[in-house]
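Note that this complex is displayed minus one protein chain, with the remaining chains in position.
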Amino acid sequence: MNAILLSAIWGVLMMFSGVFIKSKTTPKYLAIVGIIVVFIANALELNAFNIGSLHLNIDTKEMLNINSFNLTFIAVVLACTLLFFLLSGRDIEKVGEHVGEYFALIFFVICGVCLSATYNTLLLLFLGIEIMSIPLYILTGSDKRNLKSNEASLKYFLMGAFSTGIMLMGIAFIYGGNANGSFFINNIQIGEGTMPVMIAVGLVFMIIALSFKVSAAPFHFWTPDVYDGAPTVFTSFMSTIVKVAGFFAFVRLFENAFGKVQGQWQNLIVFITVMTLLIGNVTAVFQQSVKRMLAYSSIAQAGFMMLAVFALNDRAKEGLLLYAAAYSIATIGVFAVLIKMNDYTIEGFNGLGKTHPLIALCTTVFLLSLTGIPLTAGFQSKFFMLMAAAENTGKFWLVIVAVLFAAISAYYYFRVIQAMYFKEPGVEVIDDKDISTPFKIMLAIAAILIIAIGIYPEFVVGWMYHS
Amino acid sequence: MDIKAYIALSLTLFTIGIVGVLTRRNAIIVFMCVEVMLNAVNLLLVAFSNMHAASTAAKALPTFASDAQIFVFFIMIVAAAEVSVGLSIIVMLYRNTHSIDVNFLNRLKN
Amino acid sequence: MNNVLQIVWLIPFLPLVGFIITGIFRNNLSKGAAGLIASAAIFGSFALSVFVFFQVKAGNTHVAHYFNLFKIETLTVPFEFKIDQLSTLFLLIITGVGFLIHVYSTSYMHEEDSKDFSKYFSYLNLFVFSMLLLVMGGNYVIMFFGWEGVGLCSYLLIGYWFKNNDYTNAAKKAFIMNRIGDLGFLLGLFWLISVIGTVSYDQVFSATSLARLSTTDITGITLLFFVGACGKSAQIPLYTWLPDAMAGPTPVSALIHAATMVTAGIYMIARSNILYTMAPATQNVVAIIGLTTAIVAASIAIKQNDIKKVLAYSTVSQLGYMFLGLGVGAYTGAVFHVMTHAFFKALLFLGAGSVIHAMGGEQDMRNMGGLKKYMTITNITFLLGCIAIAGMPPFSGFFSKDEILAGAFAKSPLLWGIGVAGAMMTAFYMFRLYAMTFLGKFRGTHDQEHHLHESPKAITFPLIVLAILAVVGGWIGIPEIFIHGGHKLEAFLEPVFAQSNAIALKHEISHNTEFLIMGVSVLLSLLSLLFGLKKFSTYNGDNEVPAIGLTRVLENKWYVDEIYDKVITQPFKSFAAFFNNVVEKKGIDGFVNGTGKFVNYGSRQLRWLQSGQVGAYILLMVIGMLLLFIIQLFIKN
Amino acid sequence: MGTFITFPELLLWLPLLAGIICFFTKDEKSVKAIALTGSLFVLAVALISLLYTADTYATYNAVNYLWLRNLGTSFYISLDGSGRILTLLTAVSFPIIFLSTYKNAYKNAGAFFGLMMLAECGLMGVFIAKDALVFYFFWELALIPVYFLCSKWGGEKRIQATFKFFVYTFLGSLLMLTGIIYVYLHTGPRLFEDGVQSLHSFSLASFYNSNLNEGEQSWLFWLFFVAFAIKMPVFPFHTWQPDTYDQSPTPVTMVLSGIMVKMGLFGVIKWLIPIFPLAIPKFTNIVMILCVAGIIYASCIAMLQTNLKKLVAYSSIAHIGLMCAAIFAMNEMSLQGVMIQMFSHGINIIGLWIVIEMIEGQTGIKNMSELSGIAQKAPVLTIMLVIIAFANIALPLTNAFVGEFMMFAGIYQHSIWMAAVAGLAIIIAAVYTLNMVQKVFYGNTNSVTANFTDISFVQKLGLGLIVVMIFTFGVYPQPMIDLAKEAVTSLTAVK
Partner (left out) sequence: MGITTISFILLSIMAIGSGIMMILSKNPVNSILWLIVLFFAISGHYILLNAQFLAIVNIIVYAGAIMVLFLFVVMLMNLNAESEPAKNKRLQFIAIISGGSLLLILLSAIMNVKDAHPVMVAGGNAGLIKTLGKVLFTDYVLPFEISSVLFLSAMVGAVVIGKKD
């Protein structure tokens, strides 16, 4: 709750900063302060919740459901955003004129993320998702001179609007099929046995719409193009924080609304999961541009996160938290490095290990984490996901399939590592003037975080279990 | 008047929207087709609300059916917002390429 | 002085020490020192063996148990020496002959520079060490240690002049052939272990464990052991390495490939005689193989011109005789022949060595002749050796061979007949050799001729000693029919073969028949002897006719090597090549790489889905929606 | 009495520490010194720990840290039976490797030796882990540094070769991970010291008595076995190996062939057979046939190799196949044989690599047919090589003999024919070993080997150590056998 309010308010603040503050660098610091404030507020709320006394208690008419799980998730998201600001803040300034507005939009997105993490009615789910999406359409197109950026934002917008329509249709059918005639997700009367046809139809619509938001195959087609076309900073943002938020909404809806009849729709999830893993991993193998490769890899990772929707048990929730943290940190880190690159192709990374050992080392850690090598957070998150899927009995083969694709994923991540360490450096990999020491330090901290979570995941998961 | 009639109607409109999206290349038209889809949904929601209002459980509280109508109201809000954004994007595109053909730009592929 | 048996470990230890010293200080030892150390080591163990011999003769045998090689619940393999009549006898032969050959070598190898000189002696000592291990070992594993050890040494010594590729090939051949035998030996050993779970002789031959062995077990085990023996003792089909082994220095041939190592097989079978006696089937196999080898080898020897090759084949055929003896149950005879053969064959080789030495490395008999007047001692000793091997009474060869033949006759006259035929050939080719070498007139080049000379003391002394032994060595085994209680050896070895004699069915043959067969064999071989002598005493290269028919086959050693090459080596090589080129590269690795290629290909295909056009994307999405709806609404799970 | 720090921890953290120090050391000389001293410390620890094998010292040999309790896992490491042997092997090998390659110069030496030490840490971890998750962690951790070592400092085709190796093994271990998860879900609950109760448990003990029916065990068996088979490697999972051995820098190859392959065997011994007792009888024969086929197959190919490194690689495949077959023969004799052989094979093959390294280092050639007559130039080297080579083909009085003897005897007790067929390898091994000796060392020197120099003192030291060990354990292997006793008995109990 605190997070929602504060992020919205701070968004407005940033908006005006854009108007009143001429300096291009100030908004960044303002934003950093803001995100820290939001984080603290959220932490307080989490703590208060865990000891059972909420300070400011707004009556939301049960439209929001605050619990330690989604508060922890918000905390993770905010932390990642902070990291994102610290690592890539200066690159946001480079995108265009309206620095303040960019930050404002990002804050609005955060607000939407918090909403879709805590919503308790379909209405707020819808609003949350929209509040997440609309600023992103803008951010995608924010590099106005660049045709790729324009194209990306147009594609993103059209398909996004389309998926909105689909989601609304789903909501309508769910509402219609729900004898209680209510939009509260925990007040949907499904009854015993097979669910009513209308609910089923609505459910499928919802699966489609949410799969679109989390870029799960076969509704992923916007992802590579949009991620590729958008300014790299914003790609980094939307491929991490927004995506995991989408997953969180996904899991939340299906756990609370349709958890009881899981058996009746699980096949769809299995289908989508396998498709996503297949397309994401296999297509990434061939990519030459690291940016695009990361776009596909984000699809592949989404395939793994789908396992949480598949399993829907406590392990899955923990896994989702871990995944949110591990995947976001690693990806933000990689993108932060990628932005500095002069050449986005894999050859562009040649010999980075020689010229910038520290950066190369951190990048390696991130990539290893994305691959899921032990002692990195990536392993723990994948591991939890697999455990969750395995605990959900009956479809163990899915676990094996997932693992096989994980092996493929090693292929494209390691191509970058090979380029960095085993190839001779080309001309001027990075121009050193925009590599600041703080940047290096932040990168190192991110890498250390990855390792820390990898060694001791309870560091993240533990928050769920304080109450 | 049975609900099925309304379902049929709105699904038809919905499909018309989809087909429009699929067949047209003019970004604005495509976007308008999306609007058609949204309106189909709105219609359906209102119909459902009255269906629920007709059901016995509803008799209890008078404002029962208004949930859905509020929802429709919000949908319209969102639609409006989307339109503003969408149109601005399209205009920007037009400014850069002098075309609003959705297939005109495909630098991003594979 | 029972304590000799307590320090029996010194016997192998001394050569080991010699090996280590000469080996490590090879760079700074003078030739004299090296030779001295090595010979002294051997002499020391010879002296000890003599003491031991008297101890054993006095009747107190001994099993010296030192430590456990390894000990697990199901099997214990101690490091132990067994000193009994059999091993003592071999001890004497090995150390005695070994010592003489060391002495001989000091002079024979003198051209080598001191490095290689002491390397040579270290190998020689190492060989003696392993050989002693082989015969003293108190269980099959220790025996196998020696067994492989001697193989290794023969490999090293055959390839002693390692610059020459043919020599190293010969060495390789020897080692691999032996390995084949060893595999048989090992499998037999495993079989033994899996049935009775022990390897120590005393326990294996104890009545209780023998009772646990079924007939199949015994037959199988003995056969497998015999395969090992074939490898080591150069019997058909594994004999071809021995003639090639002549690539090594002549003393080595004398020591390893005539006197000691090749008799390891006989020792092993004699050691486990009871097992063989209990497996008549195997005995027949042994007898037949032995006899065949004797004949075939002898036939080949007839047409050889390389002096050492002749001796090599004669060794093979003599070994055949010994196996014949073992096969027909005349264990004493076999061991007896081992001893006598050690004497005269060593003598012959050393003599040949002396000749080659004089001829400056020339080994082809066609270029010799008339050496009688140049090297007297060599000539006489060599002649004695020839007579001995030809089995003329009262030389040593006569007694031992006769005993074996008698045993063969007792089994079946046919075996005896063939045996005698072999004996005739032996007499023939030996005197062909003698005549071509020493009689007639010299056929070599002039510079060879004018530095012909008698060899130095260090060479002649062993010759003389061995000659004496070759003459009198047989007198410890004079059969009953001449002197009552004349067969000292049999009496001495009696305890070793007691078990066998107890169960073996003895068919006695009357004295008259024995006299008869003796006379016949002696007469016949005397005839062929004289024939050979007459035919070749005037040999000069001119009456060479291109060989045809059987002689051709004989000259080419029955084409055995070629056949092996075609039937075994080549097919195996191509088999391996098939593995390497097809299965490995195309098959397995092809599959592995193929998977990777397939993923790449799939990636290149899948990316076409990403056409870059919104319309197409949404269309695909709609199709996806269709799929999902169909799955959900129409496919009932 | 409580112990301040235990042996397993020392074995684990010392290499890690040394490795980290190496990373931050620039000067090559001191890096080498650090690495060497570090490995020597580890060796010392390993040797000292041998004095404390008795049960009364249990507290010295095991430690259990709380970790991820609600998953039912804990950082539990301890030294015992087979693990102890292999840790010893690891501890012995590394100093020898460093010694024998001491004069080699590496660009960016700090990273090189750092990674080497990390690899040692990982290997140690694998051998002492008593918790499935920890085991898997170290299993991968051992792989990663080796991957980097190979593809940074290797030969010209290194990147493809080692990447194949990496993906191959990574795939295998991932499959194992799924297997681990499945078994985990069928283990009983676990109560921790501090009262936290978890539904299932990752501890090895609870894996041993998991409630899996025969059907489940029989497919889980393969999930695990494939991972181990790839690591060993067993025919037909071996094709990554020759190229990798050929391409990687020799010190790494030594680690790979001497120690890492043992990870697979160790896995089979500790993590496969006891966990799936019901599946073993079903697949024993299949696996053994695979192994025996592999033995012959690899020997045949080795016979044709002209590339020294590949020759050794294939011969190693044959040896490993024999060991694997012996493990599945599952009787005391064979298992004891394996325990000894795991150690001996490590020593011998490292020796072989050292020699090859010296030859290649001096001539830059690993193709046998281009070499000749080295024996004249380098007698000492030749003698050492001959000893090691003959130890490699298990000549009596060398360490390998006892092991192979027992293994063959054990296999024979399981099946006569397999023993007989596998026995053929004895002959073929002789063939290719002697070929190698003849081609490389005998004959006359040629242009390449004309000015070949004999080995230096340090190298003598390295090889000398190996030769000494060869003979010591060849004549008196009993200590090794006693060390392995408990492991063996626990395994034979499974059957």
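Worth pointing out:
To keep things simple, chains are lettered A, B, C and D as they appear, and every chain counts its residues starting from 1.
The working rule: a contact is a pair of C-beta atoms (placed from the backbone, for glycine too) under 8 Å apart; a residue touches a chain by one contact, two chains touch by 3 or more.
Since we're looking at a predicted model, the values are computed, not measured.
Remark: the absent chain touches shown chains A, B, C in the intact complex.
Among A:A8, A:I339 or A:A447, only A:A8 touches the chain that is left out of the view.
Among A:P135, A:G280 or A:G333, only A:P135 touches the chain left out of the display.
Panel shows subunit A; residues 4, 8, 11-12, 15, 58, 60-61, 63-64, 96-98, 101-102, 104-105, 108, 111-112, 115, 123-124, 127, 130-131, 134-135, 137-138, 141-142, 144, 196-198, 200-201 of it touch the chain omitted from the view. Listed for subunit B, the residues touching the missing chain in the whole complex are 1-9, 11-20, 22-26, 28-29, 32-33, 35-36, 39, 42-43, 46-47, 49-51, 53-55, 62-67, 69-70, 72-74, 76-85, 87-92, 94, 100-101, 103. Although one chain is hidden here, its contacts on subunit C can still be listed: residues 615-616, 619, 622-623, 625-626, 629-630, 633-634.
The definition used in the following text is that only the chains that are shown with their structure count from here on.
Look at where the CA atoms of subunit C average out and do the same for subunit D: the two points lie 38 Å apart. Averaging C-alpha coordinates per chain places the centre of subunit B 98 Å away from that of subunit C. Centre-to-centre spacing of subunit A and subunit D amounts to 42 Å, using the average Cα coordinate of each chain. In subunit C, the residues that reach two or more other chains under the touch definition are 596, 607, 610, 612, 614, 618. In subunit D, the positions touching at least two other chains are 167.
Of all the residues in subunit C, the ones that touch subunit A in their complex are 596, 599-600, 602-604, 606-607, 609-610, 612, 614, 616-618, 620-621, 623-625, 627-629, 631-633, 635, 637. Subunit D meets subunit C in the complex at residues 164, 167-168, 236, 238-240, 297, 300-301, 303-304, 331-333, 336, 373, 375-376, 390, 395-397, 402, 405-406, 408-409, 412-413, 416, 419-420, 423-424, 426-427, 430-431, 434-435, 438, 441-444, 475-478, 481, 488. Against subunit C, the residues of subunit B that register as touching in their complex are 18, 21-22, 25, 30, 102-103, 106-110.
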